[in-house]
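The complex appears here minus one protein chain, its other protein chains still in place.
On to chain A.
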Amino acid sequence: MPGKLKAKIVAGRHLPVMDRASDLTDAFVEVKFGNTTFKTDVYPKSLNPQWNSEWFKFEVDDEDLQDEPLQITVLDHDTYSANDAIGKVYIDIDPLLSSEAATVISGWFPIYDTIHGIRGEINVLVKVDLFNDLNRFRQSSCGVKFFCTTSIPRCYRAVMVHGFVEELVVNEDPEYQWIDRIRTPRASNEARQRLISLMSGELQRKIGLKVLEMGGNAVVGYLQCFDLEGESGLVVRAIGTACTLDKISNTYAPASAINPCNSSPSKDTKEAGFGEEAPGVPLSSGPPTPLRAQTFSSFSPSKSYSRQSSSSDTELSLTPKTGMGSGGSAGKEAGPLKALLRQQTQSALEQREFPFFTLTSFPAGFLLHVGGVVSARSVKLLDRIHNPDEPETRDAWWEEIRQEIKSHAKALGCHAVVGYSESTSICEEVCILSASGTAAVLSSRFMQDGALDMDHRFEDLAPPGCGFCHIPYDELNMPFPAQLTYCHCCRRFKVPDVLFTTIDLPTEANVTGKGCLIQARLCRTKKKAQGEGNATAISNLLPFLEYELHTQLMNKLKLRSMNALFGLRIQISIGENMLLGLASATGVYLTPLPSPGGIQIAGKTPSDITYEQHISNMQKKINDTIAKNKELYEVNPPELVEEVIGSPIPEPRQRSRLFRSHSESSDEVSELDLSHGKKDAFVLEIDDTDAVEDIHSLLTDAPTPPGFYSCNTEIMPGIYNWTSALQMFTSVRVFRLSNVNLTNQGLNKVFNDLCENLLKSLYFKLRSMVPCCLCHLNFTVAVPEDELIQVAVTAVAMSFDKEQTLENGRQSCDKTLMKAITENEEQLQFPLELTAESSSNPLSSAKGLSEVSGALPSARAPSVDYSSFTDRCSSWIEQLRLKAHTIRRGSIKTMSSLEKASPLPEGRSRSLRSNRSYAGGSVAVVKMTPLSFIPGTKIIKYLGIINMFFIRETTSLREEGGVSGFLHSFIAEVFAMVRAHVAALGGNAVVSYSMKECVFMENPNKNQAQCLINVSGDAVIFVRESELEATPPQPQSASTQTSSSGEGT
């Protein structure tokens, strides 16, 4: 019983009128945790009750603390009939379980009801007293921090990156239970909300356990998803990257000393073997679109399962499980010495053989080379058997896919997959599972060093700005036909002609000009079918869909004279009678890569003159667009210089006019020396009806209005001086196709227009923020019903200072952004370098952290500049003193000092809180952003993950303003609830916010609608940089040096 949860109900306000006669309410509150319920007194006849209750105390297992939410129900007392529920508040108390996150939850929470939405607010205080549990067999994983952010969180440094963690939990969907026929939809929706809240808690706990076993203390890039499989159940699954993080303000965390590295050599050899066996699936470095669509699973009904939701336990070797036994127990049971010994016996080999990373941006120097996008899809048939508690099936499905991804990466000469994500699309009983990532070679310095001789061929020599572009695969034995040239920056290594990735643009990358959002959109009709027939039909369509998407992407990239895509996300959504494909990415011109050729249109039958004219017209249009785009995105690569030097490209220029006919490997560029002079041109044959369509869609993409830029990544290359103005928004559109007999082409146009118009609307809405950039534009498409297409967008608009942009070159000053970004990195590195110096530094050697320093870049990148060390040393003197202090303390205490987390930020948060209460009535502003940072500010504390699930229903759709009115208020309510929870944790912003799910269903005839929304993000406290006293003036040069110096483990 290692925990005591205490809750106090203070007051309510703005309650709804529950008693028509008096126009008042007799409200009381039920506080429930697990199976224990407390009640407050009835506060009669008031819409602003002051309960000021006693502290309700729940003595519970920490396992329950993690799984269960605190349920607060506000009711109206009725003497004669049943009490009416006003609404509920679910409070996730997970943030209170980590010593470094929030200490108390206190604030006004909106009282939410699935039918009426927000009905007043309630002021609640929640605290947790946690007793330490050293039981090695414990089921809880309190204290493991979760981050949605897909990079190392801003005020932490990574001591070690352990690798991939995954878990899934299955349960029956209350909506599909038999009881649903007799209970109200409201009850059923409430049951659903409660269940999902519980399942996410359980999932998080289980993932946490895995992390602890691996010796980590945090999950970064935590991505949790729901699969509403309908009758076959409800799946909640999550993936993430296990790390050992160290808070920067109090550097020393003893956990790092006892960090076991999990991998056994034996397992490793097995893994390696497997990797080699990997079948030669068609691959490519672009988005190689390997497809698998043949497995139709069936559940085995012979096994009986408990009705309890059960968790998965894949023997997926992706999670370095073998190491877990020893490593995990070491972390808990023993002192650092033992762990240390064990650690040394383990090698990081396996880990490195299997690293999937959900991270999309990395500490500088971590990412050595990028191979290209790897993706896998599989079509599955959801079983109708009424016993869905068979997570092994789901696990096996995902395992299959992950193995495939792994083998693709292998084929690209890469040993890791970064920017990894998984998704599903479900329609009736057919389900598409998709996974994608970027094959990459990572620096061994960042994981445990082992005996592995990874061939980091260029590691020591590659400059940071272009190194990641250099091909990781063997030039002579390329996995796909690609055109290689020498890197335009260093001229020593080969680079591909285009590079597609799912990650964010590395901050150190050499980019010419600005980037822009590139989208490929596709819609394909499909015959209605059932069951297996349907699945087969979908499987057959998928390859074409992916291929077309890829072609579109390529064409649009060329049209913008760019040569690389970042943040590529391909979403395929299935409906009854159509398939939707949407690929979004941010196009940039990577300076190391060759300049792309133009697009050449060729007619197959150049017979009649009007036809020729038509073609030449089109060609002219395309050329004009390319020229315009070059200007718009400031893409002017130093072509002349290149010519003078003479690029050593010995490759024979093969003239292939093939564009549409070449195989999966999409990377090859057909070329033709035509109007674009020396440049290789891209040929589109106009005869092809598809090509006409392509050209059409190429040219219908409206340019962004002046003053606007857009991207789907975190940062926009070429923009550095953000102001603090930012606006996060969600926009949803549903389009009804009334004309059922649409051709593919017609559908395409509709879909394309839908997306284009949506973007136009966004630009218009946000016109007051110009000059601004829409960052992290995240499109989600769905086919909720037969003839409906739903597009949801969440993004953030950020203003920037135009004048400065023009004045300052990229190199000379990127103060605002780079500071925001690298400052954290600098902080990351500082302690690292401190430890790296350990041999000569008595301070760090005294702390007995030899293991850490061993794990740290003992094999540092050559560019580490020690002269800068002294600089920073003086500027960070304050911090140093602090560190020295904690370090000394840490050497005496071991685990317990973990609990004594930084006193500094704690105090700050408290002072913030008190400020807030002084502010009186007005509501604290909470910023929200899908990015991991807020420009011009510094995140000083992460308060915990926000992961919320809401259902809203209505039986009076018209009265609530139709579907738009209904959804508008629901989304506003969701925002409000997220803000309230963050404020109650003491935070003032949510970063890495995302809306994972927005499932909207309507039945206008019955005047009904229902919507499910799942959102997540990280609650943080930020302070304006201007307010941060003692922000040391960073020499600009230092920032570049540090970015190349790299960071530990």
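Just so it is clear, a contact is a pair of C-beta atoms (placed from the backbone, for glycine too) under 8 Å apart; a residue touches a chain by one contact, two chains touch by 3 or more; residues count from 1.
Keep in mind that, in the parts below, contacts and distances are computed from a predicted model.
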Original post:
Looking only at the UniProt record of the hidden chain, which name from "GST C-terminal domain-containing protein", "Fibroblast growth factor (acidic) intracellular binding protein b", "Proteasome subunit beta type 3" or "U3 small nucleolar RNA-associated protein 14" is the right one?
Top reply: "Fibroblast growth factor (acidic) intracellular binding protein b"
Subject >> Sole contact to the chain not displayed, among A:585, A:622 or A:728 >> reply: A:728
Original post:
Of A:42, A:118, A:523 or A:716, which sits in contact with the chain we cannot see?
Top reply: A:118
Original post:
Residues on chain A that touch the omitted chain in the whole complex?
Top reply: 13-14, 108, 110, 118, 121, 705, 727-739, 750, 757, 760-767, 788, 790, 921-923, 925-928, 961, 963-965, 967-969, 971-973, 975-976, 979-980, 1000
